[in-house]
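Below is a structure I'd like to ask you about.
Note that one protein chain of the assembly has been removed; the remaining protein chains are unaltered in position.
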Amino acid sequence: MNLTLFIWRQKGPDKKGRLEQYEAKNISAEMSFLEMLDVVNEGLIKKGDEPVAFDHDCREGICGMCSQVINGVPHGPQEKTTVCQLHMRNFKDGDSIYIEPLRARAFPVIKDLIVDRSALDRVIQSGGYISVHTGGIPDANAILIPKENAETAMDAAECIGCGACVAACPNGSAMLFTAAKVTHLAMLPQGKIEAARRVCVMTDSMMNEGFGNCSNHYECQAVCPKGIKVQFIAKLNREFIKAAIRRRGGF
Amino acid sequence: MILNGKCPAGPLAEKWDRHRNEMKLVSPANKRKYNIIVVGTGLAGASAAATLGELGYNVEAFCYQDSPRRGHSIAAQGGINAAKNYPNDGDSIFRLFHDTIKGGDFRAREANIYRLAVLSNNIIDQCVAQGVPFARDYAGYLENRSFGGAQVSRTFYARGQTGQQLLLGAYGALSRQIKEGTVRLHPRTEMLDLVVIDGEAKGITVRDLVTGKFECYAADAVCLCTGGYANVFHLSTNAMGSNVTAAYRAYKKGAFFANPCFTQIHPTCIPVSGEHQSKLTLMSESLRNDGRVWAPKNKGDNRSPNDIPEAERDYFLERKYPAYGNLAPRDIASRAAKEICDEGRGAGSSGYGVYLDFADAIKHLGENKIRERYGNLFEMYEKITGENAYKQPMRIYPAPHYAMGGLWVDYNLQSNVPGLFVLGEANFSDHGANRLGASALMQGLADGYFILPYTISDYLAQTAFGKVNAGHPEFRRSMEDAESFTKKLLSVNGKKTVSEFHRELGRIMWDNVGMERNEGSLKKAMELIPGLRAEFWENVKVPGSGVELNQEMEKAGRVADFLEFGELMARDALHRNESCGGHFRTEYQMPDGEARRDDENFCHVAAWEFKGVDNGPELHKEPLVFENVELAVRNYK
Partner (left out) sequence: MLFFRNTVGRKIVIAVTGQLMVVFVVFHLLGNYFNPYSINLPDSGVLLWMMRAVMLISFFLHTFFSIQGELENRRAKPEAYAVKKNLRATFAGKTMLWTGLLIAAYIIYHVLQVKFLILEGSFQEGYVVAAVYVAALATLFLHLYHGIAGFFQTMGWNSERALPVIEKIGKGLAVVLLAGYISIIIFNRI
């Protein structure tokens, strides 16, 4: 199939960017979306042009590196699928495809489709872990965890940190990302100890990084390649209320 | 030179404890005066950096990805082994040790593997404490499953994403140390050179992948946790960015490269769909529990698989290995599939694939049962191929997966260059000639959490801190070398893209140094690779400049290293006149096609010393001594 691509090109963080038009010719339905871009890039290199820069690594949907907004949807049209797992059979001959970077103030563009998502790392650094040090740990089975809680924790822990939720959110909020980590750890007895502090510092850190507030649009869940649910945000809110009540200084 | 692995003396079970008691310590007040560089933030790197930070050392951590959470350990699906014996099925530390050393076809150190088996239990404790959501039973206890042909259930897992969850655990620990200020993180930064001063590793030269700037970092010790090199085959299950560069450049600075020919080929991957293919996706081996593997009996039979009648199908694994059938070990199943395709009987339009058929299983178990067992795999298969595997057989093909070889290290994980430590897949140590399933995660974390923090202090305690700074002339020279290498890449301005060279190299490696090798094919590879390398330096086209984010240039540097490293792999494979584990030389096989080991002449680690790109490297041997296990022949009949 042949496609017309409109790709965001931007030389550097402080440069102005714009959409440029490219033709992708003889694309097979078997290709992944990124392989299609590889083909376009090979063509550009041969012509002496600069290839399109985009983030990608594992190409099996788990590392969270790939990050593009395709026709207005982060990770493109297929549900619960990262760009690297999206295949060209989801498109048809003659289609026009708009490819843009994830957009948010907290995700400044570095080049073309590559953005800086280190703000998400800093949200985790603020408290998205259990403060245990290596060694001196009792036997693993000393902590019992109800199966359902372990399953919910795992549902939340599946987040790959790609930032699609932020890119889709009309407010540029990272609440789903933050809630996934808060829920994962709050579901486990070993994570409960720091739960009150965690929910406060992580949400504060999220705002300090320039993300927006959550206002219940649920756009995040719709684009999440791992199907992380907005119920985890409700769980985060519950954790916050608990924290505020326990910490009498809350009022 | 005969290398010494420095395994401590004493009975096997006491070696590590005794060694721990004898190693020197760095006093708490002095720890923060020592700088340690950790390159790579996968399981080994993240766990090492976090633990060293906790201990109070000053750590600089580097990764080429945008976040330390993206190391390729994250893609590991199956699980992690530990000798907990929770299911009470007779497992023990000795059994895990024995299975691992036998699985590696007796080409690894006894003492290392025993230590690994001991530490496996601590790893599970540690990970649970970090909040890794392992599978649980209804009473709330940890669940186990069996894996990779072991006779006991010792594999802990978190759905099909065990690697992800373990890595996120280590990433959490690392994040905590970054917050504390003990670890400074350098994402999107690639190591390009190891700086060796007076024979000791004292720093690295890196390139900031965003600005293109070269920088030098001095330290008292350097830890490489930079993963494996399966991408030398171009197509593999590794991430696109996985590379040999850090390890290879250390090799060029004097570190020995051990057993590079030991690579693992995984039998159940989704086949290549065309020239554009950029990577291969692995599907859990468990599929072979219910699927039947077959290929058309006739060459060039391109009917749809459902139209091929039973009589014209060749269930070749069941035919060749009646006892094990479809569950034949990884290497045997992989080789058999390749043989079929080489005969021209491959499935699918490319001809590189065989069928994995679930029709029989669906008939007697029902589709729901199959969906319950493998639903997510079938879904993934459909996403990638567009085919519904409930209705038509899957197509599978083997793919390079894991590198058992790596930089040579002693029992302390220290390479022959003092001050250089190598962890995880980047070192050669624990898997011998073949890695068992669910062992890679175990090794990466054992190295990072529980071994290196002890052994590095033994080294540091015997060396003064801050011996050199980045102003040393050796750093300047290293930086100039790295810069001129980049300039050279950019100045060729030829006609072929980096990917074209990588693809060609991959083809050479797969055909000649792949899962079956022989003297002829290896010699051929050693002729072809230098030719391709020469062409690369005359005809490669790398667009853009070096002072900006330039992904083609990053790739070019990595492929340039693969173009040298491939030759080393072929040379190592050629030297090893035996078949063992993942290394199968067609000249050395039993009448029934099993690998024929030569314990008399090759029961050693082959460690290669760099002597110049165009001169052959020098071979050093570390003899492997087995005091506690008997060298048996693997038999799957």
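Each chain carries a letter (A and B) given by its place in the written order, and its residues are counted from 1.
The rule is simple: a contact is a pair of C-beta atoms (placed from the backbone, for glycine too) under 8 Å apart; a residue touches a chain by one contact, two chains touch by 3 or more.
Being a predicted model, the structure only gives us computed values, none of them experimental.
J.: So which shown chains sit in contact with the chain we cannot see?
T.: Over the full assembly, the chain not pictured touches A.
J.: Among the options A:Leu3, A:Val52 or A:Val69, which residue touches the chain absent from this view?
T.: A:Val69
J.: Given the contact definition stated above, which residue among A:Val40, A:Cys162 or A:Val199 touches the chain not shown here?
T.: A:Val199
J.: In the complete assembly, which of A:Asp38, A:Glu100 or A:Glu158 touches the absent chain?
T.: Per the contact definition at the top, the residue touching the missing chain is A:Glu100.
J.: Take the complete complex as the reference. Which residues in chain A touch the chain that isn't displayed?
T.: Counting over the whole complex, chain A touches the hidden chain at residues 6, 8, 19, 69, 71-73, 98, 100, 103-106, 168-173, 199-200, 203-204, 206-207, 210-219, 221-223, 229-231, 233-241, 243-244, 247, 249-251.
Definition applied: only the chains that are shown with their structure count from here on.
J.: Mind listing the chain B positions that touch chain A in their complex?
T.: Its residues touching chain A are 47, 50-51, 54, 65-70, 72, 74-75, 84, 86, 122, 124-131, 133-142, 158-159, 161, 164-165, 168, 171-173, 175-176, 178-179, 185, 187, 210, 237, 239-241, 273-274, 276-279, 281-282, 380, 383-386, 449-450, 453, 495, 497, 499-500, 541, 543-544, 548-549, 551-552.
J.: Where on chain A is chain B touching in the complex?
T.: 11-12, 28-32, 34-36, 38-39, 42, 44-46, 48-51, 53, 55-60, 62-65, 78, 81, 85, 87, 89, 110-111, 114, 116-118, 120-121, 124-135, 137-141, 143-147, 150, 153-154, 157-158, 160-161, 184-185, 187-188, 190-191
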